[in-house]
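One structure is given here, and the rest of the page talks about it.
The complex appears here without one of its protein chains, the remainder shown in place.
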Amino acid sequence: MANSQENPNYYVPESSWYPVGIAAAVFCLILGLGNFLNDIKSGGDGSLFMSLLGLALIFTVLYFWYGTVIRENESGIVNTQLKKSYVWGMGWFIFSEVMFFAAFFGALFYARVLAVSWLGGEGGKGITGEYLWPEFKPEWPVMTNPNPELFPGPAENMQAPSTASAWAKYLPLWNTVILLSSSWTVHMAHSAIKNSKRGAIKFWLGLTVLLGCIFLVLQAEEYIHAYQELGLTLETGIYGSTFFILTGFHGFHVTLGTLILAVSLYRVFRGHFNHEDCFGFEAASWYWHFVDVVWVCLFFFVYIF
Amino acid sequence: MRKIGQASGEHKARAARGLTRLLGAGLGLVVMVVSGLAQADQLNMPVGVTDISRQVYDLHMNIFYICCIIGAAVFAVMLWSIIQHRHSAGYKPAQFHESTKVELAWTIIPTLILIGMAVPATGVLKAMYDTGGEDMTIEVRGYQWKWQYKYLDEDYNRTFDFFSTMSTPQAEILGQSAKGEHYLLEVDKPLRIPVNRKVRFLVTAEDVIHAWWVPDFGIKRDAVPGMLNELWAIVEEPGVYRGQCTELCGKDHGFMPVVVEALPQDEYDAWYASQLVAEKVRAEALSKTFTAEELMAKGEGVYGTFCVSCHQANGQGVPPVFPALAGSDVVTGELKGQIEKLLYGVPGTAMQAFGKQLDAADLAAVVHYTRNSFGNDVGDIVQPRDVVAVKDGE
Partner (left out) sequence: MSEVVVGHDHHDDDDHHHGPAKGIARWLFTTNHKDIGTLYLWFSFAMFLIGGCMALVIRTELFEPGLQFVDPEFFNQMTTNHGLIMVFGAIMPAFVGLANWLIPMQLGAPDMALPRMNNLSFWILPFAFGLMLSTLFMEGGGPNFGWTFYAPLSTTYAPDSVTFFIFAVHMMGASSIMGSINIIATILNMRAPGMTFMKMPLFCWTWLITAYLLIAVMPVLAGAVTMMLFDIHFGTSFFSAAGGGDPVMFQHIFWFFGHPEVYIMILPAFGIVSAIIPTFARKPLFGYDSMVYATASIAFLSFIVWAHHMFTVGMPLAGQLFFMYSTMFIAVPTGVKVFNWVATMWQGSMTFETPMLFAIAFVVLFTMGGFSGLMLAITPADYQYHDTYFVVAHFHYVLVPGALFSIIAAVYFWLPKWCGNMYDESLGKLHFWLSFVGVNVTFFPQHFSGLAGMPRRIPDYALQFADFNMISSMGAFLFGFSQLLFMYIVIKAIRSGKPATGQVWEGAHGLEWTIPSPAPYHTFTTPPVVSDSNAHN
């Protein structure tokens, strides 16, 4: 409908093939992934072709979709009310992400505080441990599982060290520093936009993306260390399970965040964003701050305590 | 705008009178129906044979009556209004739409009613949680799809145990023969307990979650694999009490009844002593040498109890999920392979590790039976010691 630039009305877009496109692509991704996993489980080789195709399709459609949104925005047909809808949309999306992580944190707390102590013969249902698992000691991180034959425990864990010199070599600490500073740099980029300093935007945003990448590299390094040297894997019982699911999904979100920031950077080079209108960038930076806050919680509850 | 209760005085009086009458009639009807229902035991919760079950029953009836009364009142007002305040009767609508006083009343009064319900409920719950001081302890373990009862001594060591499996024949289920009185609620070996003793149950499971329920005792608890729950009951009347597994546990969830026989103390003691003797015999069988006929007979029994539900009476299984044993390479192949399958199961499938549930004599018998039935014809004789050898060989 309202396509003319002067129209004060709310902009309702024309019909569009993007949504069905994405839905179909997601279907392709998921069907492929499901077949892949089931194939592997029953001892086959599994092929990721279909899911990769789906992923590629998703990115393709998204490319067009966001392209259209950006064009609409640049051409000025998006009024302030619609921009506010985007703001609400992003805000509530982040809230849903918070709840997604809440599920995993909930699992961590439940396991640590309740399940492990009950299995270890303590607390309200301690009889469980006394009778069924007399050998099992309640401790966190759990190094020997209730049934060590089915779930051999890790050799070492990722818990924060006690000596200062060890702290200096402790990757999660450096990752915290990196992510916290990236939150700051992204904030600097935002100020730069508000002050219309194009050069500074590129600098700070570029730095943020770089920090994100460094974080990911270190995280990968840490995983390799865990798998190869500490014997800490997904299969080593509840400690490994909670550790990897929390840090893993966080890492996945950092990857996404870095990608979105990289796109923003690209858009800055293309001359997008100005001090009045930079919601695309702001959304990315909120997401980044959110990922950062999750990390801080992780750092405290997964690594330190 | 008119507030509630500003209707004309005469009208109000008439409404009030009619309403009271309606309320009275409704209430009378409800009480009649309800007390009728409460008596017919197929319609209501059993009163049961423990102090707890009776308390639960009273609680249940009391809340039920309260709900009925509130319901009757609310619906009567509605009905009155539907009949009286009809458009077709020319009734002119009032325009009131709020009244803080009324709103407060119907917030506070239900709250008080709820508190009135919560107090006795708390009492009963506390009584149920009063574990300890037990006279004896039995471990109840759920399997797909049977119960294992393990009698424990003071130090929680096993004295003897047995499995309790549904005994209703397949023919009755499939409608090929008439259904017996206790259709689906009968087992080969019920749990036996003495009356007037505090019996403590430790409930757990081997594979998936089950739930152990005896309605007449007023107790139900989930059997969670790897976790333990405590329950207790003091049964006051001898008798046979029937219940069922109440947590979906797979294909035969509907076919794992719980049957408990409460015996007078002397009968219980006699039975208990006989079980101890049987336990000794069983232990001795492990080193015995059986004849082929003995093995076939024993094996058929074990197969009928433990294997039919999946592999079927004719050994054809339900492919692809449950493979046929008739003509199976494993069954007709090397002995050791089959014994291992039975001892350790196939992880990640429904084929469980029977090494924990069956002793060497039973295993030998069932292996022998499967190797020489359903058209399988291996011919060798399998002895308990063969099984022990495989077990120790690991």
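As written, the chains take the letters A and B, and residue 1 is the first residue of each chain.
We adopt the following convention: a contact is a pair of C-beta atoms (placed from the backbone, for glycine too) under 8 Å apart; a residue touches a chain by one contact, two chains touch by 3 or more.
Owing to the predicted nature of the structure, the values given are computational and were not obtained by experimental measurement.
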{"item": "Of A:37, A:155 or A:217, the residue in touch with the unshown chain", "value": "A:37"}
{"item": "Residue of B:107, B:157 or B:289 touching the missing chain in the full complex", "value": "B:107"}
{"item": "Residues of subunit A in contact with the chain not shown", "value": "1-4, 7, 9-10, 12-20, 22-24, 26-27, 30-31, 33-34, 37-38, 40-42, 65, 81-82, 84-86, 88-89, 92-93, 95-97, 99-104, 106-107, 110-111, 114-116, 118-119, 124-125, 132-133, 142, 145-147, 150-151, 233-235, 237-242, 244-245"}
{"item": "Touching residues on subunit B - with respect to the absent chain", "value": "4, 7, 37, 41-46, 52, 55-56, 59-60, 63-64, 67, 70-71, 74-75, 77-78, 81-82, 85-88, 91-99, 102-103, 106-107, 110-111, 114, 117-118, 121-122, 124-126, 128-129, 144, 172-175, 179, 181-185, 203, 207-209, 211, 213, 215, 218-222, 224-227, 229-230, 243-255, 318, 320-321, 348, 350"}
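Everything that follows uses one rule, which is that only the chains that are shown with their structure count from here on.
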{"item": "Touching residues on subunit A, where the partner in the complex is subunit B", "value": "118-119, 125, 127-128, 131-133, 146"}
{"item": "Interface residues, subunit B side, partner subunit A - complex", "value": "156, 202, 204, 226-230"}
